[in-house]
Each structure stands twice: as C-alpha cells, then as structure tokens.
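Missing here: one protein chain of the complex. Every other protein chain is in place.
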Amino acid sequence: MNRDDALVRRIRAGDSAALDELIACYYPRILRFCYWHVANRNDAEDATQDTFLKLILHLDSYEQRGKFSSFLYKIASNVCVDYFRRSRPEPANPEAARNSPDIDKIESNDSFAWRLRNLPEEQKSVVILRFAGELKIREIAEVMDIPIRTAQSRLRAALRRLKLEYLNEDRSEK
Amino acid sequence: MSLNRALREECRVPPNPERIEETMRIARMAMQRSGKRAPRSYSYFIIIQLKRAMPASWILQTLLVLASAVFGPLFIAVHYPAVANDPRFVAPLVGCLSIYIAMSGVYLMMRSFRCNMSEIEMSTMVSTRRQLLAKLAILGMRDIAIFGAVIVAVKQTSQMRVATIAGCIMMPFLLANCIGLTLGHNAPSGSHPMRIATLGIALGLALLLAYSFAPNILNLFSSRAGGAICAALLLLCVIRIGKLNAKLSSMNPVAEVD
Partner (left out) sequence: MALELIDVSKRYRDKVAVDRVCLNIDSGIWGLLGANGAGKTTLIRMAVGILKPSSGRIRYDGIDISTLGSAYRNLLGYLPQTFGFYPEFTVRAYLEYMSALKGLSRTAAKGKIEALLHELQLEEVQGRHIRKLSGGVKRRVGMAQALLNDPDILILDEPTSGLDPGERIRLRQILAEFARHRIVLISTHIVSDIESIANQNAIMKDGRIVALGTTSALIEKMDGKVWQATCPIDQMAKYKSRVRIVNLHAKDDSTTAVRYVCSEAAIPGSSRVQPTLEDLYFWLFREEDRAEENGI
C-alpha cells in the first residue's frame, strides 16, 4: 500500500491528522492546477478548497489501488469546469497583472503565461498536469479519461506550439 | 532557459498558508459530518446470497444429486459389480451427471435476465462483479463437493484411475458450461429453463453417442491432450463469464454506435 492509500485508510477511520497531512501534501499541486483553469487566483484558491471538500464527501468511492492522485485531479478538473462556467476568464493585461501578488513573475513572462493560458483547453490540461501536477502520462490519461496515446500526442502538440512561440520570444528579446 | 524549465517555473503558484489552514479546518468539519452516515456491510450480503440467491428447489436438487453421487456407485458396486468395474458404463454416467451440474449452474447465473432482476441489481451498491463472484463461489463449492464425492465413490468401486475419472467429469462439464453461457448470452431466450434443460439433454445424448461409436474417447480423457483441451475450455469459460459480467453491469445493447 503506498503512502496516499495509507493516508486515505487513516482518514476513513476518522484520523484528522492524516487529513491535514494529505491536504498539506496536495494543496500546492491542486492550486497550481486550478490556477490555470479558472479566471483568477481567488477562484483558484476557492476551487482548491472545494476540491478537498468534495474529496471528503466522496472518499468512499475511491478504491485504494495506488491511483489517488488521478482520483483527486479528476475531482479538481470537474470543480474547475464549474468555476469556469460561472465566471468569464479575465484576459492577461498589464492593468490586471499589477493587482496580482505574482506581479514580477507574470510581468516578466507575461506573454508566455498568456500563451499557456490560451492553449486549447485539452492541450492546456495535459501541460498543466505534466508540469504543475508532475503526473506521468499514464496518470494524465486516467485523469482526463483518454487513451495514453492521445495524452502523448496532445502534450507533444502543446509543447511544439509553445516551443515555437517561446523560441520566437527568446530571439526577439535577444 | 529550456522550454521545460520555463514551464516548470511558470507553473509554480506559491500557496497562501492562511488558505491552507482554512481548508484543513473546513475539511475536518466535513469529515466529522460525513462520518455520521451509517456504515455499509458486505458480510450480510454473503449470508443473504447463501440464504436467498439459490431457490429452495435448486438446493433440493443439489442435495439429491450429492446423495446419488455418493450412494449410486455404492449401490451399483454391490448389486451390479460387473457394471461398476466397467469404465464403458461408468464414464458416460459420470459425464451426464457433470453436464446436469453444469446446466444447473448456467441457469443460476442467467437467472437475473430471465427474471428481469438485472436492471435493479445493476443499480445497487454491491457491484455486479461481486454479485457474480458470490454466485460463482457458491457454485464452485457445490461442484467441488459433488465431484469430489463422485471421484471418491467411483474410485472405491472401480478400477478407473483418478485422472481418468476427473477427465470424464471435467471435459463434458466445461464444454457444457461454454455452450450454455454462449447461448444464454447471445439469445435472451437462451436463459429460459426449458431451453437450458433441452440443451443439457442434447449434450447428454451426444456424449452417450460419442461413447457408443468412439469408445477410445475414454483414453483421451486421461491423456495430456485431454488436459490441454480442458485448459482451453476453462479459458473459454472464463472469457464467457467475463462477457456475462459485462452484460450484467450495463444495459448497453449489442447494436450500438459510440
């Protein structure tokens, strides 16, 4: 039994320390995932919190087979779809960026962030799960409920697109 | 900076410690609330499968067959010793018994469709896979008990080797299961008890004819080729049971576009 499954077992038995440990471990990753799928940071934090709440409510449906992260990301993905539908995405522009706590990073990579955020949804999900969630391709395929090959080809297509734009940016800066 | 590194850096979003604390606090409250729902139990499910999944008439048949499997060979050995010692009589009888056992098992596994119970059973908490496994477990225990009794009884009263007796049981048993499960799956009316009974009688007659016209078939049962055939039939049975499970788990019909 892996660490995640051991924590889940303890949580099912009512161990709140195990719950805190799980949240501490996964909160940053889920926040990163939600950040790129909703309109703004506030929504991302709310969506992250909702994800963990829904996890508690439906923990019974998780069958402990070492696939906890996929299960959690599936919940996060559904939550983000709700949030996205409820609010329109704010375009990344200098005015909005100045109000964000991550202003330095965003300003220096403004166009790159914008391009990442504006990838086709299915490509963006794969990239975020790969680089923010640090999931393997097999896990990404499980979360998105697609064949492994489809996940691979979407990731390749997304990276090709970003690489081209990233290299062009690089050249123009130089 | 490489693209991969840029992506990893770009994707970093430093979390707010206060929000993490808040999430933990709210999640703990949610955990306490969800614990109030009554726990579910599987042990009662197992007991009820034994008590209710098999009709009383089926259990009665099983007991009668078990009794005749034990006492039948003894009776024949006492009153008709020549018959008891002749594999040409023993093998077909044992084969017909195993076909009967197989058909009663097929009937039980197909009952959900026959009695329009499958739709409700699919919608319950215990998965159809577990329900089917429970039925298979009960059938398996029954079959092992009956066949074990047959092997012991026949071995006591005749010169046949255990491997031959087992072959005389297993090959007709597995073949009857394969055919019964295939017909029951592909034709909804194939699960009708009369059709299953007719199939059983037909297979029994075919077996008797095979023994009459090709007595050397007995040698096949105790040979390696016979073992290989049994293994192949067992694999086919497993595949058919897998297909049955798929059918019991979903209302998706055969003619469908996805």
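Which chain is which? They are A and B, in the order written, and residues in each are numbered from 1.
Note that in this section a contact is a pair of C-beta atoms (placed from the backbone, for glycine too) under 8 Å apart; a residue touches a chain by one contact, two chains touch by 3 or more.
All of these numbers come straight from a predicted model, not from anything done at the bench.
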- Message: Based on the whole assembly, the unshown chain contacts which displayed chains?
- Response: A, B
- Note on the structure: Per the whole complex, from B:111, B:135 or B:185 the residue touching the absent chain is B:111
- Omitted-chain contact residue, chosen from A:2, A:42, A:78 or A:118: A:78
- Tell me, which residues in chain A touch the chain that this view leaves out? 50, 54, 57-58, 60-61, 63, 71, 74-75, 78-79, 82
- Interface with the undisplayed chain - residues on chain B: 38-45, 47-49, 51-53, 55-57, 111, 115-127, 131, 249-253, 255-258
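Convention: only the chains that are shown with their structure count from here on.
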- Message: Residue numbers of chain A touching chain B in their complex, please.
- Response: 11, 14, 16, 19-20, 23-24, 27-28, 31-32, 35-36, 41, 44-45, 48-49, 52-53, 55-57, 59, 102, 105, 109, 112-113, 116, 127-128, 131-132, 159, 162-163, 166
- Message: Taking the touch rule as given, give the residues of chain B at its contact with chain A in the complex, in rising order.
- Response: 3-4, 6-16, 19-20, 22-24, 26-28, 30-31, 34-35
